[in-house]
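All protein chains of the complex are present and in place, except for one that has been dropped.
Order of writing sets the chain letters: A and B. Residues in each chain are counted from 1.
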Amino acid sequence: MNGSDTHSGKDHLFYRSMRFCGWSGVAAVTFFIIGGMILGGMLPPLLSPDDTAAEFARRVSEHVVAIRIGSVFLIFSFALFGALAAGIAAQTRRFEKAPAFSYLQLMFGACGTAVAVLVAFSWALMSFRPDEYDPRVVQVLIDFAYFLALFSVPVFSGWCLVIALPILFANEGEEPFPRWVAFFNLWAAVLYAPGLMILFFKSGIFSWSGIVALWIPFTAFFLWILVMSWGILKGAESARG
Amino acid sequence: MTSPDTAVSSAASERTKPHVPGELGIWCFVAGDLAVFTVFFVLIALGNGDQAQVFAQSRASLELWIGVLNTLLLLSGSWLVATAVERCRESVQSGSGPDARRAALQFALAILTGVLFVANKSLEWGIKIAHGITPATNDFFMYFFVFTGIHLFHVLIGLGVLIALRRVSRRERLDSKALRTIESGATFWHLVDLLWIVLFALFYLI
Partner (left out) sequence: MNETSSPSRLAVRPATIAWTLLMIATAIGWWFGETAQGGSGDVRLAIAGVLITAFAKVWLVGFQFMELRGAPRLLRHAFDAWVVIACTALIIICLR
């Protein structure tokens, strides 16, 4: 088989970096709850795609301080996605001889992090001068933020898929994460799919403020972060020196 | 042909040992998907309450026979898959081939029911769209097209799964790992059937 199996040795540096990656995921969720949910008005959505541009400008001006502070938390949260991505890929890499799925995971994770960071930029920008910008610009910035977050299904679902596949293809006992994590990723991948519908609906449950297109993907995504964080922390244990 | 000893001991162990069909992971997926679809079912029912007139009129314009046919197709597909899985299991236990070859045929027939379902649904949608009825027409049709569309997506994945299961069932020798894969795939297919039963009731019957 292989003279050097990379996944069972003690490696204290690996252990500590993985602990960082795993806890980054938890931090990301926490910062999102503060920045996106409590302060920023992202979830539950402050506005709706069928509100008028004037309404957008008015509401944002009304909550401008909370949105600004929330945006700071959001950028921290989304930046940490990168650490989560690295942790997942590193754990997968331990069980590969030559890099394969781990590289795919890095690419999808990097893309996902970039998309998420843009969401935070957009959120912050919208609160920079809401009463000076043309109200339609404010509206576009929120539309842009939600489209980045929700319409990016192939990126995030693809990420879940390339996490699930190496687990399912692995030999018994040689999986980077427990097998149920693979099925969880497949479930999450399917749940992000309704995000594509926001392009076709400006009101109702399939719009970017709707239950099906907003709440379900976001809920699945943040649960996914917690599950993967746990997976990274658990996977790190075997390297503990 | 099972020898008396293995038949008795396997029968006894089947009776006494509870067995998770497939693996835990597929049941996590099933539970998750069921949870989300339950939210969908509630949304449809709530919409029904809010806009009873619109829903009643729109529902009346659906072709009931198409829905019934689709239900019968999926139920039959599930029956075929369930018996195929049983034959595969018998083949694993007896170590012989013929059972599993019947299973391959049954998987093929199940795939046929799935293909007919897709064709039937496409026909239904085609007729509606030709009459100018689209997801944008009213809330009933928005829910109808989108939720049966999400279900259709599941059917298509299910067809892929069945094709893979048929390939596995045609192997020379089936081991317990292959059986586990077959059971997992079958569980997904039954989920697809199960979801349609409720969608059918909510869209066509009530």
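In the analysis below, a contact is a pair of C-beta atoms (placed from the backbone, for glycine too) under 8 Å apart; a residue touches a chain by one contact, two chains touch by 3 or more.
All of these numbers come straight from a predicted model, not from anything done at the bench.
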Neighbouring shown chains of the undisplayed chain, as defined at the top:
B
Just to verify: which one of B:119, B:136, B:156 or B:205 makes contact with the chain not shown?
B:205
For the chain left out of this view, which of B:113, B:148 or B:187 touches it?
B:187
When the complex is taken as a whole, what residues of chain B touch the one chain not shown?
2, 7, 10-11, 14-15, 18-21, 27, 31, 34, 38, 41-42, 45-46, 48-49, 56, 59-60, 64, 68, 71-72, 75-76, 78-79, 81-83, 85-86, 89-90, 93, 183, 186-187, 190-191, 193-194, 197-198, 200-202, 204-206
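Convention: only the chains that are shown with their structure count from here on.
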Contacts from chain A onto chain B in the complex sit at residues 172, 179-184, 186-187, 190-191, 193-194, 197, 200-201, 204-206, 211-212, 216
Within the complex, chain A is touched by chain B residues 23-26, 28-29, 32-33, 36, 39-40, 43, 135, 139, 142, 146, 150, 153, 177
